[in-house]
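Complex shown without one protein chain; remaining protein chains in place.
To keep things simple, chains are lettered A and B as they appear, and every chain counts its residues starting from 1.
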Amino acid sequence: MAPAVKIRVCDLNFHYRNRQVLHDVNLTIPSGSITAITGPSGSGKSTLLLALNRLWEEIDGCRVRGRVEIELDGRLQEIHSPALPARYVRRKVGLVFQQPNPLPMSIFRNIAFPLQLAGVRDRKLLAQQVETALRKVRLWQELHNRLEDDGRSLSGGQQQRLCIARALVLQPEVLLLDEPTSSLDPETGQAIEELLLNLKNEMTLIVVSHYQDQVQRIADLRFTVREGRFTRLPAGRPRSRTGPAL
Amino acid sequence: MTGQRKITEITVTWFCWLSGLLLLAALVILVGYLIRRGGPVLGLSLLFGDTPPLDALLLRKHVFDGLYPALAGTLLLIIGAMVLAIPLGIASGIYMAEYAGGRTKAVFSLLFDILAGIPSIVVGLAGLSITIFLHRIFGERIMPCLLISCLALAYLVLPYLIRTTQVALESIDPVVRRTAPALGASRLQNIGRVLLPHSLPAIIGGIILATGRCAEDTAVIMLTGAVASAGIPRSLLDQYEALPFYIYYISAQYTSPDELATGFGAALLLLLLCSALLVLALVLQRRLTIFLLYR
Partner (left out) sequence: MGDRMVFREHLFRSAAVICGLLTLAIFCFLCVLGLPLLQDGHLLSLLSSPWAPARGLYGIFPMLLASILLALLSLALGFPVSLGCSLLITALAPRRLRMLLIGMIRLMAGIPTVVYSFAALFLLVPLMRTLIGRGSGLSLLTAAPVLALLIVPTMVIFFVAGFEKVNRAHLLALDALGGSRVQKIIHILLPGARPALINGTLLGFGRAMGDTMVSLMLAGNSTAVPSSLADSARTLPAHIALVMASDFDSMEFTSIFACGLLLYLVTGLLMLLMRLPGRSPDNES
(Lines give C-alpha, C1' and ligand atoms only; values in the text may rest on other atoms or scores of the structure.)
Protein backbone atom coordinates (compact mmCIF):
# COMPACT_ATOMS: atom_id res chain seq x y z
CA MET A 1 0.00 0.00 0.00
CA ALA A 2 1.31 3.43 -0.93
CA PRO A 3 2.03 5.71 2.06
CA ALA A 4 -0.39 8.60 2.68
CA VAL A 5 0.30 11.91 0.96
CA LYS A 6 1.67 14.48 3.42
CA ILE A 7 2.36 17.44 1.15
CA ARG A 8 0.98 18.21 -2.27
CA VAL A 9 2.15 21.27 -4.17
CA CYS A 10 0.23 22.15 -7.36
CA ASP A 11 1.36 24.76 -9.91
CA LEU A 12 3.16 26.86 -7.34
CA ASN A 13 4.55 30.15 -8.65
CA PHE A 14 6.56 32.45 -6.45
CA HIS A 15 7.47 36.04 -7.24
CA TYR A 16 9.90 38.26 -5.37
CA ARG A 17 9.57 41.89 -6.46
CA ASN A 18 9.75 41.67 -10.28
CA ARG A 19 11.49 38.33 -10.43
CA GLN A 20 9.80 34.96 -10.69
CA VAL A 21 11.67 32.60 -8.34
CA LEU A 22 9.58 29.43 -8.69
CA HIS A 23 7.89 28.25 -11.90
CA ASP A 24 4.93 25.85 -11.82
CA VAL A 25 6.27 23.62 -9.08
CA ASN A 26 4.45 20.30 -8.65
CA LEU A 27 5.49 17.96 -5.84
CA THR A 28 3.92 15.13 -3.92
CA ILE A 29 5.65 14.08 -0.75
CA PRO A 30 4.58 11.01 1.23
CA SER A 31 4.21 10.93 4.98
CA GLY A 32 7.22 9.94 7.10
CA SER A 33 9.83 10.48 4.43
CA ILE A 34 13.00 12.50 4.01
CA THR A 35 13.09 14.64 0.88
CA ALA A 36 16.32 16.23 -0.29
CA ILE A 37 16.27 19.28 -2.53
CA THR A 38 19.45 20.33 -4.28
CA GLY A 39 20.41 23.03 -6.73
CA PRO A 40 22.79 25.94 -7.28
CA SER A 41 22.46 28.88 -4.94
CA GLY A 42 19.76 31.31 -5.95
CA SER A 43 17.82 28.62 -7.79
CA GLY A 44 14.84 28.88 -5.47
CA LYS A 45 15.32 25.87 -3.23
CA SER A 46 15.14 27.82 0.03
CA THR A 47 12.21 29.79 -1.33
CA LEU A 48 10.14 26.62 -1.51
CA LEU A 49 10.61 26.19 2.25
CA LEU A 50 9.33 29.72 2.85
CA ALA A 51 6.25 28.88 0.77
CA LEU A 52 5.56 25.70 2.75
CA ASN A 53 5.12 27.44 6.12
CA ARG A 54 3.92 30.83 4.93
CA LEU A 55 7.03 32.56 6.23
CA TRP A 56 7.19 34.41 2.91
CA GLU A 57 4.38 36.58 4.26
CA GLU A 58 6.94 38.22 6.58
CA ILE A 59 9.10 39.36 3.68
CA ASP A 60 8.11 42.46 1.73
CA GLY A 61 7.60 42.06 -1.98
CA CYS A 62 6.72 38.33 -2.11
CA ARG A 63 3.72 36.96 -4.03
CA VAL A 64 2.55 33.35 -4.22
CA ARG A 65 0.18 31.69 -6.67
CA GLY A 66 -0.89 28.03 -6.68
CA ARG A 67 -1.96 25.41 -4.18
CA VAL A 68 0.01 24.05 -1.23
CA GLU A 69 -1.81 21.32 0.64
CA ILE A 70 -0.38 19.75 3.77
CA GLU A 71 -1.95 17.09 5.94
CA LEU A 72 -2.32 18.73 9.35
CA ASP A 73 -4.21 17.14 12.24
CA GLY A 74 -5.22 14.26 9.99
CA ARG A 75 -6.73 16.37 7.22
CA LEU A 76 -5.24 17.56 3.93
CA GLN A 77 -5.58 21.35 4.14
CA GLU A 78 -4.78 24.27 1.83
CA ILE A 79 -2.29 26.18 4.02
CA HIS A 80 -2.91 29.56 2.39
CA SER A 81 -6.63 29.42 3.05
CA PRO A 82 -7.69 32.55 4.92
CA ALA A 83 -9.45 30.41 7.54
CA LEU A 84 -6.12 28.94 8.61
CA PRO A 85 -4.00 31.26 10.81
CA ALA A 86 -0.36 31.55 9.71
CA ARG A 87 0.74 30.85 13.28
CA TYR A 88 -1.05 27.48 13.25
CA VAL A 89 0.70 26.50 10.01
CA ARG A 90 4.10 27.59 11.30
CA ARG A 91 3.70 25.61 14.51
CA LYS A 92 2.82 22.48 12.55
CA VAL A 93 5.49 23.04 9.90
CA GLY A 94 8.79 23.78 11.66
CA LEU A 95 11.73 25.49 9.94
CA VAL A 96 15.43 25.30 10.82
CA PHE A 97 17.61 27.97 9.22
CA GLN A 98 20.98 27.55 7.58
CA GLN A 99 22.76 29.70 10.15
CA PRO A 100 22.08 28.53 13.72
CA ASN A 101 20.05 31.38 15.19
CA PRO A 102 19.63 30.99 18.94
CA LEU A 103 17.98 34.07 20.43
CA PRO A 104 19.87 36.10 23.02
CA MET A 105 18.41 34.25 25.99
CA SER A 106 19.20 31.16 28.08
CA ILE A 107 19.30 27.67 26.56
CA PHE A 108 16.19 26.77 28.50
CA ARG A 109 14.25 29.84 27.41
CA ASN A 110 15.35 29.38 23.82
CA ILE A 111 13.64 26.01 23.69
CA ALA A 112 10.69 26.93 25.88
CA PHE A 113 10.15 30.10 23.81
CA PRO A 114 7.83 28.62 21.13
CA LEU A 115 5.70 27.03 23.85
CA GLN A 116 5.49 30.33 25.70
CA LEU A 117 4.49 31.99 22.44
CA ALA A 118 1.69 29.45 22.18
CA GLY A 119 0.55 30.43 25.67
CA VAL A 120 1.99 27.62 27.83
CA ARG A 121 2.68 28.98 31.33
CA ASP A 122 3.05 25.81 33.42
CA ARG A 123 6.73 25.68 34.52
CA LYS A 124 6.65 21.93 35.08
CA LEU A 125 5.23 21.18 31.67
CA LEU A 126 7.77 23.54 30.08
CA ALA A 127 10.68 21.87 31.87
CA GLN A 128 9.44 18.47 30.80
CA GLN A 129 9.02 19.45 27.15
CA VAL A 130 12.42 21.13 27.06
CA GLU A 131 14.02 17.96 28.41
CA THR A 132 12.25 15.76 25.84
CA ALA A 133 13.32 18.04 22.99
CA LEU A 134 16.92 18.18 24.19
CA ARG A 135 17.01 14.40 24.51
CA LYS A 136 15.76 14.01 20.96
CA VAL A 137 18.68 16.05 19.64
CA ARG A 138 21.15 14.33 22.02
CA LEU A 139 22.03 17.50 23.86
CA TRP A 140 20.56 16.63 27.25
CA GLN A 141 23.65 14.82 28.49
CA GLU A 142 25.93 17.71 27.58
CA LEU A 143 23.74 20.57 28.66
CA HIS A 144 21.35 19.53 31.42
CA ASN A 145 23.37 21.28 34.10
CA ARG A 146 23.96 24.51 32.18
CA LEU A 147 20.48 25.29 30.95
CA GLU A 148 20.73 28.87 32.23
CA ASP A 149 23.75 29.70 30.03
CA ASP A 150 23.23 32.00 27.07
CA GLY A 151 22.20 30.04 23.98
CA ARG A 152 24.85 31.85 21.96
CA SER A 153 27.69 30.51 24.12
CA LEU A 154 27.38 27.05 22.56
CA SER A 155 29.52 25.68 19.71
CA GLY A 156 28.17 25.83 16.15
CA GLY A 157 27.03 22.21 16.12
CA GLN A 158 25.39 22.54 19.52
CA GLN A 159 23.67 25.72 18.41
CA GLN A 160 22.23 24.03 15.35
CA ARG A 161 20.98 21.11 17.44
CA LEU A 162 19.53 23.62 19.89
CA CYS A 163 17.65 25.22 17.01
CA ILE A 164 16.36 21.83 15.87
CA ALA A 165 15.23 21.12 19.45
CA ARG A 166 13.49 24.48 19.48
CA ALA A 167 11.58 23.50 16.36
CA LEU A 168 10.81 20.04 17.74
CA VAL A 169 9.35 21.26 21.01
CA LEU A 170 6.18 22.26 19.16
CA GLN A 171 5.87 18.66 17.92
CA PRO A 172 5.56 19.69 14.27
CA GLU A 173 4.25 17.28 11.67
CA VAL A 174 6.62 18.56 9.02
CA LEU A 175 10.16 19.82 9.59
CA LEU A 176 11.89 21.97 6.96
CA LEU A 177 15.67 22.32 7.15
CA ASP A 178 17.62 24.85 5.07
CA GLU A 179 21.15 23.49 4.55
CA PRO A 180 21.33 22.53 8.22
CA THR A 181 24.89 21.17 8.02
CA SER A 182 26.54 23.62 5.64
CA SER A 183 27.97 25.85 8.37
CA LEU A 184 29.26 22.88 10.43
CA ASP A 185 32.32 20.64 10.22
CA PRO A 186 31.76 17.23 8.54
CA GLU A 187 31.69 15.27 11.80
CA THR A 188 29.04 17.42 13.42
CA GLY A 189 27.18 17.39 10.14
CA GLN A 190 27.06 13.63 10.21
CA ALA A 191 25.65 13.65 13.75
CA ILE A 192 22.86 15.93 12.57
CA GLU A 193 22.10 13.63 9.65
CA GLU A 194 21.78 10.63 11.97
CA LEU A 195 19.44 12.72 14.06
CA LEU A 196 17.27 13.39 11.01
CA LEU A 197 17.10 9.69 10.25
CA ASN A 198 15.70 9.11 13.74
CA LEU A 199 13.15 11.90 13.42
CA LYS A 200 11.75 10.32 10.25
CA ASN A 201 9.56 8.06 12.38
CA GLU A 202 7.74 11.01 13.87
CA MET A 203 7.47 13.52 11.07
CA THR A 204 8.02 14.33 7.42
CA LEU A 205 11.34 16.04 6.68
CA ILE A 206 12.38 18.25 3.79
CA VAL A 207 16.06 19.15 3.61
CA VAL A 208 17.65 21.65 1.28
CA SER A 209 21.24 20.55 0.80
CA HIS A 210 24.43 20.70 -1.22
CA TYR A 211 25.08 18.05 -3.82
CA GLN A 212 27.91 16.58 -1.86
CA ASP A 213 26.00 16.34 1.39
CA GLN A 214 25.55 13.02 3.10
CA VAL A 215 21.84 13.86 3.37
CA GLN A 216 21.52 12.71 -0.22
CA ARG A 217 22.06 9.16 0.86
CA ILE A 218 19.46 9.08 3.59
CA ALA A 219 16.82 10.73 1.42
CA ASP A 220 13.82 8.76 0.19
CA LEU A 221 13.03 11.34 -2.42
CA ARG A 222 15.34 13.70 -4.28
CA PHE A 223 14.63 16.79 -6.31
CA THR A 224 16.91 19.14 -8.10
CA VAL A 225 16.07 22.77 -8.85
CA ARG A 226 17.36 24.84 -11.73
CA GLU A 227 16.10 28.39 -12.20
CA GLY A 228 12.96 27.74 -10.23
CA ARG A 229 11.97 24.48 -11.94
CA PHE A 230 11.93 21.21 -10.01
CA THR A 231 13.03 17.85 -11.44
CA ARG A 232 12.73 14.56 -9.61
CA LEU A 233 15.89 12.47 -9.38
CA PRO A 234 16.16 8.74 -8.70
CA ALA A 235 16.59 8.22 -4.97
CA GLY A 236 19.50 6.63 -3.15
CA ARG A 237 22.39 7.15 -5.60
CA PRO A 238 24.25 10.39 -6.00
CA ARG A 239 24.17 11.62 -9.55
CA SER A 240 27.64 11.16 -10.94
CA ARG A 241 27.53 14.15 -13.28
CA THR A 242 26.89 16.79 -10.67
CA GLY A 243 28.35 15.46 -7.49
CA PRO A 244 31.37 13.42 -6.49
CA ALA A 245 30.58 9.76 -5.79
CA LEU A 246 31.06 8.97 -2.12
CA MET B 1 52.40 67.66 -14.34
CA THR B 2 53.91 66.15 -11.23
CA GLY B 3 54.56 69.61 -9.87
CA GLN B 4 50.94 70.60 -10.18
CA ARG B 5 49.85 67.29 -8.70
CA LYS B 6 52.12 67.79 -5.76
CA ILE B 7 50.65 71.22 -5.07
CA THR B 8 47.11 69.79 -5.14
CA GLU B 9 48.14 66.98 -2.81
CA ILE B 10 49.67 69.36 -0.32
CA THR B 11 46.85 71.90 -0.49
CA VAL B 12 44.09 69.34 0.06
CA THR B 13 45.95 67.62 2.87
CA TRP B 14 46.74 70.86 4.64
CA PHE B 15 43.22 72.14 4.18
CA CYS B 16 41.72 69.05 5.81
CA TRP B 17 44.13 69.05 8.72
CA LEU B 18 43.59 72.77 9.30
CA SER B 19 39.80 72.29 9.35
CA GLY B 20 40.09 69.58 11.97
CA LEU B 21 42.53 71.66 13.99
CA LEU B 22 40.28 74.71 13.80
CA LEU B 23 37.33 72.79 15.20
CA LEU B 24 39.44 71.26 17.93
CA ALA B 25 40.78 74.69 18.85
CA ALA B 26 37.26 76.15 18.96
CA LEU B 27 36.07 73.35 21.22
CA VAL B 28 39.08 73.60 23.53
CA ILE B 29 38.81 77.40 23.81
CA LEU B 30 35.08 77.23 24.48
CA VAL B 31 35.17 74.49 27.09
CA GLY B 32 38.39 75.80 28.62
CA TYR B 33 36.93 79.28 28.98
CA LEU B 34 33.74 77.98 30.57
CA ILE B 35 35.72 75.82 33.01
CA ARG B 36 38.02 78.73 33.91
CA ARG B 37 35.12 81.10 34.58
CA GLY B 38 32.52 78.64 35.86
CA GLY B 39 34.75 76.06 37.55
CA PRO B 40 35.55 78.05 40.70
CA VAL B 41 31.87 78.60 41.57
CA LEU B 42 30.88 75.01 40.95
CA GLY B 43 29.77 73.51 44.26
CA LEU B 44 26.83 73.05 46.57
CA SER B 45 26.49 76.76 47.22
CA LEU B 46 26.02 77.34 43.48
CA LEU B 47 22.90 75.21 43.69
CA PHE B 48 21.52 76.15 47.07
CA GLY B 49 23.03 79.52 47.94
CA ASP B 50 22.80 80.05 51.68
CA THR B 51 19.89 77.66 52.18
CA PRO B 52 20.73 74.32 53.82
CA PRO B 53 20.61 71.75 50.95
CA LEU B 54 18.38 69.31 52.84
CA ASP B 55 15.76 71.97 53.57
CA ALA B 56 15.81 73.00 49.92
CA LEU B 57 15.47 69.44 48.66
CA LEU B 58 12.54 68.78 50.96
CA LEU B 59 10.96 72.07 49.80
CA ARG B 60 10.92 73.37 53.38
CA LYS B 61 12.70 76.55 52.39
CA HIS B 62 12.89 78.59 49.23
CA VAL B 63 16.21 78.98 47.48
CA PHE B 64 16.72 82.55 46.33
CA ASP B 65 20.35 82.80 45.34
CA GLY B 66 21.07 79.36 43.93
CA LEU B 67 20.45 77.38 40.76
CA TYR B 68 18.40 74.69 42.49
CA PRO B 69 15.00 75.95 41.26
CA ALA B 70 16.34 76.22 37.69
CA LEU B 71 17.87 72.75 37.81
CA ALA B 72 14.69 71.31 39.32
CA GLY B 73 12.64 73.06 36.62
CA THR B 74 14.83 71.58 33.90
CA LEU B 75 14.51 68.09 35.41
CA LEU B 76 10.72 68.44 35.68
CA LEU B 77 10.60 69.57 32.06
CA ILE B 78 12.63 66.56 30.98
CA ILE B 79 10.46 64.12 32.94
CA GLY B 80 7.20 65.67 31.75
CA ALA B 81 8.23 65.85 28.10
CA MET B 82 9.64 62.33 28.04
CA VAL B 83 6.59 60.81 29.74
CA LEU B 84 4.48 62.34 26.99
CA ALA B 85 6.81 61.67 24.07
CA ILE B 86 8.19 58.17 24.73
CA PRO B 87 4.98 56.12 24.35
CA LEU B 88 3.85 58.08 21.31
CA GLY B 89 7.27 58.13 19.66
CA ILE B 90 8.07 54.46 20.17
CA ALA B 91 4.60 53.33 19.09
CA SER B 92 4.91 55.41 15.91
CA GLY B 93 8.42 54.05 15.30
CA ILE B 94 7.08 50.50 15.62
CA TYR B 95 4.30 51.33 13.19
CA MET B 96 6.79 52.76 10.69
CA ALA B 97 9.16 49.80 10.88
CA GLU B 98 6.74 46.90 11.22
CA TYR B 99 3.39 47.85 9.74
CA ALA B 100 3.56 50.78 7.35
CA GLY B 101 4.49 50.13 3.76
CA GLY B 102 4.39 51.63 0.30
CA ARG B 103 2.81 55.03 -0.08
CA THR B 104 1.59 55.28 3.54
CA LYS B 105 5.14 54.90 4.77
CA ALA B 106 6.44 57.49 2.31
CA VAL B 107 3.81 60.04 3.40
CA PHE B 108 4.48 59.50 7.10
CA SER B 109 8.21 59.59 6.44
CA LEU B 110 7.91 63.00 4.81
CA LEU B 111 5.68 64.30 7.63
CA PHE B 112 8.17 63.16 10.28
CA ASP B 113 11.06 64.70 8.36
CA ILE B 114 9.22 68.00 8.24
CA LEU B 115 8.47 67.60 11.93
CA ALA B 116 12.18 67.08 12.59
CA GLY B 117 13.04 70.17 10.61
CA ILE B 118 10.63 72.60 12.29
CA PRO B 119 12.75 75.15 14.18
CA SER B 120 12.24 75.02 17.92
CA ILE B 121 11.11 78.64 18.06
CA VAL B 122 8.19 77.69 15.78
CA VAL B 123 7.34 74.77 18.07
CA GLY B 124 7.39 77.24 20.95
CA LEU B 125 5.17 79.58 18.99
CA ALA B 126 2.72 76.74 18.39
CA GLY B 127 2.75 76.03 22.13
CA LEU B 128 2.00 79.68 22.72
CA SER B 129 -0.87 79.62 20.22
CA ILE B 130 -2.37 76.59 21.96
CA THR B 131 -2.13 78.51 25.21
CA ILE B 132 -3.96 81.41 23.63
CA PHE B 133 -6.71 79.09 22.40
CA LEU B 134 -7.06 77.48 25.82
CA HIS B 135 -6.94 80.89 27.45
CA ARG B 136 -9.88 82.01 25.33
CA ILE B 137 -11.85 78.87 26.23
CA PHE B 138 -11.01 78.38 29.89
CA GLY B 139 -10.26 81.96 30.88
CA GLU B 140 -7.63 83.37 33.17
CA ARG B 141 -6.48 80.09 34.72
CA ILE B 142 -4.60 79.00 31.61
CA MET B 143 -1.34 80.87 31.12
CA PRO B 144 2.01 79.73 29.72
CA CYS B 145 3.12 77.06 32.20
CA LEU B 146 5.10 73.90 32.83
CA LEU B 147 2.46 71.68 31.21
CA ILE B 148 2.46 73.64 27.96
CA SER B 149 6.27 73.59 27.86
CA CYS B 150 6.30 69.83 28.41
CA LEU B 151 3.81 69.36 25.58
CA ALA B 152 5.84 71.55 23.23
CA LEU B 153 9.14 69.87 24.14
CA ALA B 154 7.58 66.43 23.72
CA TYR B 155 6.53 67.54 20.27
CA LEU B 156 10.06 68.77 19.57
CA VAL B 157 11.70 65.41 20.39
CA LEU B 158 9.05 63.15 18.84
CA PRO B 159 10.90 62.76 15.51
CA TYR B 160 14.11 61.66 17.32
CA LEU B 161 12.21 58.91 19.12
CA ILE B 162 10.29 57.82 16.04
CA ARG B 163 13.41 57.68 13.89
CA THR B 164 15.66 55.87 16.38
CA THR B 165 12.98 53.26 17.08
CA GLN B 166 12.31 52.79 13.38
CA VAL B 167 15.97 52.55 12.39
CA ALA B 168 16.78 50.23 15.30
CA LEU B 169 13.98 47.86 14.31
CA GLU B 170 14.71 48.01 10.60
CA SER B 171 18.39 47.23 11.03
CA ILE B 172 17.75 43.96 12.84
CA ASP B 173 19.28 41.01 10.98
CA PRO B 174 16.58 39.34 8.83
CA VAL B 175 17.53 35.95 10.31
CA VAL B 176 16.72 37.17 13.81
CA ARG B 177 13.59 38.85 12.49
CA ARG B 178 12.25 35.59 11.02
CA THR B 179 13.19 33.30 13.91
CA ALA B 180 10.14 33.82 16.09
CA PRO B 181 7.54 33.84 13.26
CA ALA B 182 9.00 30.50 12.10
CA LEU B 183 8.23 29.20 15.59
CA GLY B 184 4.64 30.37 15.40
CA ALA B 185 4.94 33.83 16.96
CA SER B 186 2.38 36.42 15.96
CA ARG B 187 3.64 39.76 14.68
CA LEU B 188 2.97 41.36 18.04
CA GLN B 189 4.76 38.56 19.92
CA ASN B 190 7.71 38.94 17.59
CA ILE B 191 7.85 42.69 18.27
CA GLY B 192 7.39 42.40 22.01
CA ARG B 193 9.62 39.43 22.74
CA VAL B 194 12.38 39.53 20.13
CA LEU B 195 12.57 42.71 18.10
CA LEU B 196 12.16 45.33 20.84
CA PRO B 197 14.50 43.61 23.35
CA HIS B 198 17.00 43.28 20.50
CA SER B 199 16.94 46.97 19.67
CA LEU B 200 16.61 48.24 23.23
CA PRO B 201 20.13 49.70 23.54
CA ALA B 202 19.65 51.78 20.39
CA ILE B 203 16.20 52.93 21.48
CA ILE B 204 17.47 53.91 24.93
CA GLY B 205 20.32 55.74 23.22
CA GLY B 206 17.73 57.69 21.24
CA ILE B 207 15.74 58.44 24.39
CA ILE B 208 18.84 59.82 26.08
CA LEU B 209 19.67 62.02 23.09
CA ALA B 210 16.10 63.31 23.18
CA THR B 211 16.52 64.00 26.90
CA GLY B 212 19.58 66.10 26.12
CA ARG B 213 17.58 68.03 23.56
CA CYS B 214 14.90 68.76 26.20
CA ALA B 215 17.54 69.91 28.65
CA GLU B 216 19.21 72.37 26.29
CA ASP B 217 16.34 73.86 24.37
CA THR B 218 15.76 77.52 25.18
CA ALA B 219 13.56 78.81 22.38
CA VAL B 220 10.60 76.59 23.21
CA ILE B 221 10.53 77.29 26.92
CA MET B 222 11.02 81.04 26.66
CA LEU B 223 7.77 81.20 24.71
CA THR B 224 5.81 78.77 26.85
CA GLY B 225 6.32 79.62 30.48
CA ALA B 226 9.94 79.77 31.67
CA VAL B 227 10.60 82.84 33.81
CA ALA B 228 13.59 84.28 35.61
CA SER B 229 12.28 83.74 39.11
CA ALA B 230 9.48 81.42 40.15
CA GLY B 231 10.83 78.95 42.69
CA ILE B 232 9.90 75.29 42.47
CA PRO B 233 6.60 74.93 40.58
CA ARG B 234 3.78 73.60 42.79
CA SER B 235 1.67 72.33 39.92
CA LEU B 236 1.79 71.71 36.20
CA LEU B 237 -0.03 74.98 35.64
CA ASP B 238 2.68 77.06 37.34
CA GLN B 239 5.45 79.00 35.72
CA TYR B 240 8.95 77.70 36.39
CA GLU B 241 12.66 78.37 36.12
CA ALA B 242 15.03 76.42 33.86
CA LEU B 243 18.81 76.32 33.39
CA PRO B 244 19.02 77.37 29.73
CA PHE B 245 16.57 80.24 30.28
CA TYR B 246 18.51 81.35 33.33
CA ILE B 247 21.70 81.48 31.25
CA TYR B 248 19.99 83.58 28.59
CA TYR B 249 18.45 85.85 31.21
CA ILE B 250 21.77 86.43 32.99
CA SER B 251 23.53 87.20 29.71
CA ALA B 252 21.14 90.09 29.13
CA GLN B 253 20.31 91.24 32.65
CA TYR B 254 23.22 90.62 34.98
CA THR B 255 23.79 93.39 37.48
CA SER B 256 26.76 92.20 39.51
CA PRO B 257 29.91 90.10 39.06
CA ASP B 258 28.37 87.56 41.44
CA GLU B 259 25.35 87.07 39.20
CA LEU B 260 27.61 86.73 36.20
CA ALA B 261 29.68 84.10 38.01
CA THR B 262 26.47 82.17 38.74
CA GLY B 263 25.64 82.47 35.04
CA PHE B 264 28.98 80.86 34.13
CA GLY B 265 28.31 78.20 36.74
CA ALA B 266 24.93 77.51 35.14
CA ALA B 267 26.48 77.32 31.66
CA LEU B 268 29.10 74.86 32.86
CA LEU B 269 26.45 72.84 34.71
CA LEU B 270 24.26 72.61 31.61
CA LEU B 271 27.28 71.71 29.49
CA LEU B 272 28.20 68.92 31.90
CA LEU B 273 24.62 67.66 32.04
CA CYS B 274 24.29 67.51 28.26
CA SER B 275 27.74 65.98 27.72
CA ALA B 276 27.04 63.34 30.36
CA LEU B 277 23.80 62.40 28.63
CA LEU B 278 25.59 62.28 25.29
CA VAL B 279 28.40 60.06 26.57
CA LEU B 280 25.84 57.75 28.15
CA ALA B 281 23.98 57.45 24.85
CA LEU B 282 27.23 56.75 22.98
CA VAL B 283 28.28 54.07 25.46
CA LEU B 284 24.93 52.37 25.00
CA GLN B 285 25.20 52.54 21.22
CA ARG B 286 28.77 51.22 21.36
CA ARG B 287 27.56 48.34 23.51
CA LEU B 288 24.97 47.68 20.87
CA THR B 289 27.66 47.26 18.23
CA ILE B 290 29.69 44.95 20.47
CA PHE B 291 26.55 43.00 21.21
CA LEU B 292 25.96 42.59 17.50
CA LEU B 293 29.54 41.51 16.79
CA TYR B 294 29.42 38.98 19.59
CA ARG B 295 26.24 37.40 18.30
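What we mean here is this: contacts are C-beta pairs under 8 Å (C-beta built on N, C-alpha and C of every residue); 3 or more make two chains touch, one makes a residue touch a chain.
Model, not experiment: these values are computed from the prediction.
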Checklist line | Contacts of the hidden chain among displayed chains | finding: B
Next item on the list: Give the residue, chosen from B:Met82, B:Leu158 or B:Leu284, that touches the chain omitted from the document.
Entry: B:Leu158
Check: In the whole complex, what residues of chain B lie against the chain that is missing from view?
Finding: 8-9, 12-13, 15-20, 22-24, 26-27, 29-30, 33-34, 37, 87-89, 91-92, 94-96, 98-100, 107-108, 110-115, 117-126, 128-130, 132, 155, 158, 162, 186-188, 212, 215-216, 218-219, 222-223, 244, 247-248, 251-252, 263-264, 267, 270-271, 274-275, 277-278, 282
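Assume only the chains that are shown with their structure count from here on.
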Item checked: Interface residues, chain B side, partner chain A - complex -> 101, 174-186, 189, 193-194, 197-198, 291, 294-295
Check: Which part of chain A faces chain B closely enough to touch in the complex?
Finding: 53, 55, 58-60, 86-88, 90-91, 94-95, 97, 99, 101, 103-104, 113-114, 117-118, 152, 166-167, 170
